[in-house]
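Worksheet: one structure, shown below.
All protein chains but one are shown at their positions in the complex.
And then chain A:
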Amino acid sequence: MMINGIEDEDKWLAEGIAAIQHNAFYMHRALDANNLREALKYSAQMLSELRTSKLSPHKYYELYMRAFDELRKLEMFFKDESRHGVSIVDLYELVQHAGNILPRMYLLCTVGSVYIKSKEAPAKDVLKDLVEMCRGVQHPIRGLFLRSYLAQISRDKLPDIGSEYEGDADSVMDSVEFVLQNFTEMNKLWVRLQHQGPGRVREKLEKERSELRDLVGKNLHVLGQIEGVDLGMYKDAVLPRVLEQIVNCSDDLAQYYLMDCIIQVFPDEYHLQTLETLLGACPQLQPTVDVKTVLSQLMERLSNYAASSTDVLPEFLQVEAFAKLSNAIGRVIEAQVNMPIVGAITLYVSLLTFTLRVHPDRLDYVDQVLGACVKKLSGKPKLEDQRAKKQVVALLSAPLEKYNDAVMALTLSNYPRVMDHLDNETNKVMAMVIIESIMKNYTCISTAHQVEVLFELIKGLIKDLDGTAADELDEEDFNEEQNSVARLIHMLYNDDPEELLKIICTVKKSIMNGGPRRLPFTVPPLIFSALRLIRQLQGQDGDVAGEEVPATPKKIFQILNEMIESLSTVPSPELALRLYLQCAEAANDCGLEPVAYEFFTQAFVLYEEEIADSKAQVTAIHLIIGTLQRLNVFGVENRDTLTHKATGYSAKLLKKPDQCRAVYACSHLFWVDDQDGIKDGERVLLCLKRALRIANAAQQMANVTRGNSGPVTLFVEILNKYLYFFEKGNPQITSAAIQGLIELITTEMQSESTAPNAASDAFFASTLRYIQFQKQKGGAMGEKYDSVKV
């Protein structure tokens, strides 16, 4: 069929339609006059327009529809014998005299429709006659539409159980036979359509051919609607014949469409029971057929079927649906050697989806699917195709989403094997997915073994995998990854201290290989896990004679020490210092003086050797003082050594104001408010006086234009400290000293050389207000302050 141009086609179509209308006009006149001869003459002429070869399928359809409408009127005329006086049997004979076969067949089918309705002959006989005579038209388009006409007019007249056309015992089979034959012939004609036309118009033709597919598929719908087609008939008669035609036609468009049709049209129950046969066709299809979509559709339908009711599930087990599907997929993959890897993996994703929906309790099935995927990936280099990688991630994510329990994934032996075939990038993506699942579901990871398996799975995040350098990573992404790992570490817990210690040791072993970029993220959460455990064990005495009690604070402190030491490789002295101080306080709370002293020593060493930045030093020394102030485990000697160091370093800070503040902070080292706390009033005063001297020196050096608080503020701060210890009852702090300070400050503030400073003024004012308030309190406090004049 040559098509020269769209304009030509439109012209021919218009001409055809005009001719139909022209003949139809005369046909109507004949019908009105009850003139059968004339009616037949003009209807035959009209139908001759359908003999054209010039139209594409799309345009031919338009022409066909016109004729179809006209034939309905003719049919009504045929039906009413009183109008034309010819019996239906004779009429059936009469129309066969039409000159050309196509008009002849259309007229015959139209009469046949009336014939069947009259019941003067069994429906099956008429139908058989018609479907065979249609063979006379072998032109693909003309034959396809003719048979479509036959299908349309016969649809409501098929012998069926309970239908008015039901004949003898085998009538359903006759209907099935009729439809199957029409279907088979129509498919052959349809497939032949593609062989026509030169290459350049082939694509357009293919598209139009595709539009005709429903003409062929309609037959399957009809089969599906025949009441009498039960499972047995479907299995024995319908399916094998349909599949035979599908396989034999060797046309990828037809095969894909018709497989899909079968799946959609017939009940899921039938599919389950004929699974092997249906699946058996798949490897026989053309390699270009998208068989994975076909199988996915099937599995999707079966999944929905399984979900529809619990009674259905035993059927799945009985027909061994999983095994059959699994094998079929294997065979398809094997048969289609050129299938890209993404295709195979997509099939496994579909199968896994099916398995999770239909057999969620069968973890062995899930593992099997993963295993099949592993086999497919084995021996090949790591995946490069983006889509394939995405599908593997989908495959591995599916069980996580289904069970909302990452621990399930940990039990699947093939899970890590699949991950091993991912490239490093995708491996990490998957590791993040796993962690997210755990976080979202608050999954309880509570044994060291689970932790070990988990950390093996996420090893892409824990250390550098072969072939990557950590430097290559985008910093933000890297930080996000490590923060996820840190959060994960916080989630690992067990009430049993022994198990928790095992978990901590397992994690430690894993993260120690992480390298300097990872340690600052991963070490702190583990440290705090361990500190919490120590607190839990605090009540227990670690030195039970003769018994091997593994989880003791002492042992854990050793582990803590090792972990903090590893930070020196980063290096992270500030972080390490803070962690040493935490451990020191924890050791203090356990009453372990040597351990606490050791940690404190480490902190000081870091301060001395590694922390050079002056701002960092200020913060660090305050943390040291703040911690030391709280510790009560040290004996006099040790305590003296440490406090001496602390005050010494305080006085050596770079900036005078910082020195001053750190030194007066040290005053608290000598006064602890507890019952047995140290209360060395003299050394407190020594500190405060030293602070005053420094403040004085600062004042002399002061560059007035500089900075936030001038030296006057320092004096007010020191005054406040005097008040603090005065109230606590330090006998060395006298009201006279306080008075003196107040006067000193007042003088300084009024002095010409001091620039006014609103903040200092306000601070002094509120301090004085405070003193006033205390005085007015009366009682012991009021008495104390009595001699202080403000």
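Just so we're on the same page, a residue touches a chain if its C-beta (ideal position, glycine included) is under 8 Å from a C-beta of that chain, and two chains touch if they have at least 3 such contacts; residues count from 1.
Everything that follows uses one rule, which is that contacts and distances are computed from a predicted model.
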*Of the candidate names "Vacuolar protein sorting-associated protein 29", "DNA 5'-3' helicase", "Transketolase" or "Two-component response regulator ORR21", which one corresponds to the UniProt protein name of the undepicted chain?*
"Vacuolar protein sorting-associated protein 29"
_Among A:Ala307, A:Leu654, A:Ala759 or A:Ala780, which one touches the chain that has been omitted from the display?_
A:Ala759
_Selected residue (touches chain absent from view) among A:Leu356, A:Ala586 or A:Ala702_ = A:Ala586
*For the chain left off this view, which of A:Ile489, A:Ile625, A:Leu642 or A:Ile738 is in contact with it?*
A:Ile625
*asked:* Among A:Ile434, A:Leu531 or A:Leu653, exactly one should touch the missing chain; which is it?
replied: A:Leu531
_Can you tell me which of A:Asn248, A:Asn479, A:Gln558 or A:Ser787 touches the chain that was removed from the display?_
A:Asn479
*Provide the residue numbers of chain A that touch the chain removed from this figure.*
476, 479-480, 483, 524, 528, 531-532, 535, 575, 578, 582, 585-586, 589, 615, 619, 622-623, 625-627, 629-630, 665, 668, 713, 716-717, 720-721, 724, 727, 759, 762-763, 766-767, 769-770, 773
